[in-house]
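Below is one structure; the comments refer to it alone.
Removed: one protein chain of the complex. Kept in place: all other protein chains.
Order of writing sets the chain letters: A and B. Residues in each chain are counted from 1.
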Amino acid sequence: MSPTMTAAPDKPMLVATDIHRHFEGMRAVDGVSLEVLPGKITGLIGPNGAGKSTFLAVLAGTLPATSGTIVLEGEDISRLPAYQRARRRLVRTFQLPSEFAQLTVLENLLVAAPNNRGDSLFGALMGKRYWVGDEDRLIEEARGLLKRFGMSAKESDYAGTMSGGQKRLIEIMRALMLHPRLLLLDEPMSGVHPKIVEEIQYYLQDLRAGGLTILMVEHELHMVERLCDTVVVMAQGKVIGSGTMSSLRRQQEIVDAYLIG
Amino acid sequence: MNSYYAATLLVYAGVDIIACLALNLQFGVSGIVNFSFIVFQAVGAYTAAVLSMPPDTANGGYQTYVGGFQLPFPIPWIGGALAGGLLAIPVGLVVLRKLRSDYQAISLLVLSVIANSVITNVRPFLNGAAGIAQVPGPFADQVNPLTPSYQLLYVGLTVPCVLLVWLVASRIVNSPFGRSLRAMREHELAATAIGKNPVQLKMTIFIVGGVIGGLSGAILVGFIAVVAPSIWLYPETIILFAAVIVGGRGNNVGAILGALLVPVGFEEATRLIPPTIGEWVPPPNLIPAMQWVAIGLLIIGFLWFRPQGVRPETRRVFEGGPE
Partner (left out) sequence: MDLYVAALGFGLISVSVIAIAAVGFTMQFGITNMINLAYGEVMMVSGYAAFYVNRAGVNIWVSMIAGALAGAVLSFLLNRFLYAPFQRKGTNLIGMVIVSLAASLMIANVMLAIVGYYSASYVVDQGPLVRSNGLVLTTAQIAIIVVAVILMLAIHLLLRYTRLGKAMRATAANPTLARNCGIPTQRVIDVVWLITGALCGVAGVVAGMNSENFTVSSGAGYLIEIIAAAVLGGAGQPYGAMIGALIIGMLTELSAAAIAPEYKEVVAFGILVLVMVLRPQGLLAKRGALAAAG
């Protein structure tokens, strides 16, 4: 199972133009524009308080933008609420663990799957036979993912009892059940055991090879260097540079603003 | 055990089970803290009453109320259920859309208090504080309500309703839809991130719960023949919350268990308390007061020692998985 790549390699997957997010007098995001190219992993880095996570939340729709536009493969999604962006396969993960604790690992994946006839009041009332076909298909898909990510043995455990790294994997798998076009990862390595960090890095590379587009907020600069094709640097709500890590290292202002290397 | 007692027990149990199943859908499964649940039961009761009563000039005209269409069974019951659902729409639209969960809970609680106050004070609407009495039950003109056969009939009408509600609740909880509700309960933000629309989910289950709650009220009023504000004060919702918490949140068996243990069990247990203990005659308000204290202790005790309830939510295991 791999996400389909629908954009031509040079047309951007996502274009954010002049995004502002002002709240209670603070300008957390102060005029950020960027493009995310399809099939690539873009890193978003910067010092604490730069507004990276806020920007991600605005892209995902979790927080409303004060102004600016967001275009996903040609469609303006600026006015859409978060759940509708997710349905358009723009999926985000969270920095803090956000698994559905009292659902099993398998259920965490199943609940994310969009095309289930039983996922409505009508479908539920029609009884099991109405939706068991969809359900069985999705169970198979979910189990495939669990196998790929090495968590098959845990399928019936409560997600809340998993370790930090496992929860992170669950979140990623959950997002994958939506067949995303663009995956927004908010510090995927934070709070994760170094060994699992290696694993996650491997999975992300694997996903990119399958054509998935990823925008990733991350602090771990070695990770960013190894993983990201391009990097955008933010500070104080603005973009202060973008390009490859090596080109950024050469720009003195960036090094000053945010000690790289 | 005489048949009146048995019938009363069964009908009350049926009503409580239906109510607890509804509250469990809203609170246990979906995480909506509906502190106004009793209002929906009341709406069902009042609607069934005004649909089945003769016009208010009847019986000497000592009551004033709207309606009075004297409609036969099952219309009053269906009307009661529908009324519960209809009430859920405006309440849900205001309360469930933008408010955070604690504000939702408080608004619904206050709504419960206010609704009771308004109905009590606006006399011509639903006869104010006195309520509506002499509500005819289903088939009351064909079978004398004072006979054991009528009691049996009533039980015979209640039981299918319980089974129907149980079927509906079961299908919802054990479906992918139920899973989405539970996910929303666990982490609403993450649920939106996977495409769930929390407002739609909440409104849906709020309305469903309202319909079922309304039905429970309609069943009750036909049996006890009276509905008045004093029956549906805001603490009545808390008994149901206690039932759902004690029995076990998020699962239907737990809800049924809770209904049997708390509202039913309590009533029966206090019936066993003798009117005098030796020489001492307890004052008339002591026993009901102590019941409430016990309910409070029950809630606090379970939340402390066993928040998942007597029967916890089942862990779903799917066939064909690893062993």
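Everything below uses one rule, namely that a contact is a pair of C-beta atoms (placed from the backbone, for glycine too) under 8 Å apart; a residue touches a chain by one contact, two chains touch by 3 or more.
This is a predicted model, so every value here is computed, not measured.
Only one residue from B:V66, B:V159, B:A269 or B:M290 touches the chain missing from this view: B:M290.
Of the listed residues B:S3, B:N59, B:S117 or B:T270, the one in contact with the hidden chain in the full complex is B:S117. Although one chain is not displayed, its contacts with chain B can still be listed: residues 31, 33, 35, 94-95, 98-103, 105-107, 109-111, 113-114, 117-118, 121, 234-235, 238, 241, 245, 283, 285-286, 288-290, 292-293, 295-297, 299-300, 303-304, 307.
The rule we apply is simple: only the chains that are shown with their structure count from here on.
One finds 42 Å separating the Cα centroids of chain A and chain B. Residues 60-62, 81-84, 86-87, 91-94, 98-104, 106-108, 110-112, 114, 116, 118-121, 123-128, 131, 134-135, 139, 143, 152-153, 155-156, 158, 171, 174-175, 177-178 of chain A are the ones that touch chain B when the two sit in their complex.
For chain B in complex with chain A, the residues that touch the partner chain are 168, 171-172, 174-180, 182-183, 186-187, 189-198, 204, 208, 250, 313, 315-318, 320-322.
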